[in-house]
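Before we start, here is the structure in question, set down as structure tokens.
All protein chains but one are shown at their positions in the complex.
Now for subunit A:
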Amino acid sequence: MSLQDPMIADAALPIGEVGAHARRIIENVERVIDGKRSSVEAALTVLLAEGHLLIEDVPGVGKTMLAKALARSVDCTVGRIQFTPDLLPSDVTGVAVFDAVARDFEFKPGPVFANLVIGDEINRASPKTQAALLECMEERQVTVDGTSHRLAEPFIVIATQNPVEMEGTYPLPEAQRDRFMARISMGYPGARDEVAMLGARAESSPIDSIGPVVSEPTLVAMIRAARGVYVSEPVKEYAVALVRGTRADRRVRLGASPRATLQLVRAAKARAAIDGRDFVIPDDLDALAIPVLAHRLVPTGRAIGAHDHDGASLTESIVRQIIGETAVPLGSPRSE
């Protein structure tokens, strides 16, 4: 199935229905992830914006659970790769094996040939293997022995990783982090949510109990609808102002790229669609600026030194501050 298919193009859902479907997916995922509404929403936003999602957090807070629940909620093909240090690129992309009968090399597709690919603990793999996946993410095709194989559409990678300081990890290089539309973290659940979780998960994993609530064509139609969301000029300018803010900040060695601007606006469109709105408002950009921009920023060594915590929370606080300083078109007493 292809998004370029005219039938599908026609099948773009009315925006209100996108919202309804989105709510169903969110509710479905929330049956297994307690109290993480914003993470779930961000994940779904990236899904509808056809981006790739990086979930970064300490082990055991439900990163993989979120990825799996999201994949299960949509009726589409799911591939899963558990990254380990000895994983080879061909384990990701697939290999050409010799078919003795046909006397020819036959391509055995790897797990990336799926609509939704879950890459678990991506930073535990060697850089070579990471690069293989990241190439797929960017090119949306796999080239083995000179033959290119197109990946499925939609193709969405949800990768999880542990914070880079952990042992036995190969941190993703900046250029590769840029491939991910957004990075979210789960955070620990609240005390009440954790107690509720104990009740619900004591005996069995609830992940088995949830099934798809949205079909693949519906998902494609939702993606299509999200693409059609309107972005007004002031909002575009606001998005650019936010991104340019990251480049002007003295604490940042490398600011967000124009690709980041593009992805920020695409994500914002998806968020508007989830909200059942056919236009983007500055709030969409505010809400997504941290997930979409923070992981792309490279802070200066001095700024990290002056910061008490890790680099991730530093870049997030930088983006948060930029949001707080950038003038919103209207909405403020200055604008009239």
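Methods note: a residue touches a chain if its C-beta (ideal position, glycine included) is under 8 Å from a C-beta of that chain, and two chains touch if they have at least 3 such contacts; residues count from 1.
One rule holds in what follows: contacts and distances are computed from a predicted model.
J.: Would you kindly match the missing chain to its UniProt protein name, picking from "Transglutaminase-like domain-containing protein", "pH regulation protein F", "Transketolase" or "Sugar ABC transporter permease"?
T.: "Transglutaminase-like domain-containing protein"
J.: Which candidate, A:38, A:205 or A:321, sits in contact with the chain we can't see?
T.: With A:38, A:205 or A:321 as choices, the missing chain is touched by A:321.
J.: Out of A:102, A:198 or A:248, point to the residue that touches the absent chain in the complete complex.
T.: Of the listed residues, the one touching the omitted chain is A:248.
J.: Can you list where subunit A touches the absent chain?
T.: Residues 230, 232, 234-235, 245, 248-251, 278-283, 286, 303, 306-309, 317-318, 320-321, 323-336 of subunit A touch the chain that is not shown.
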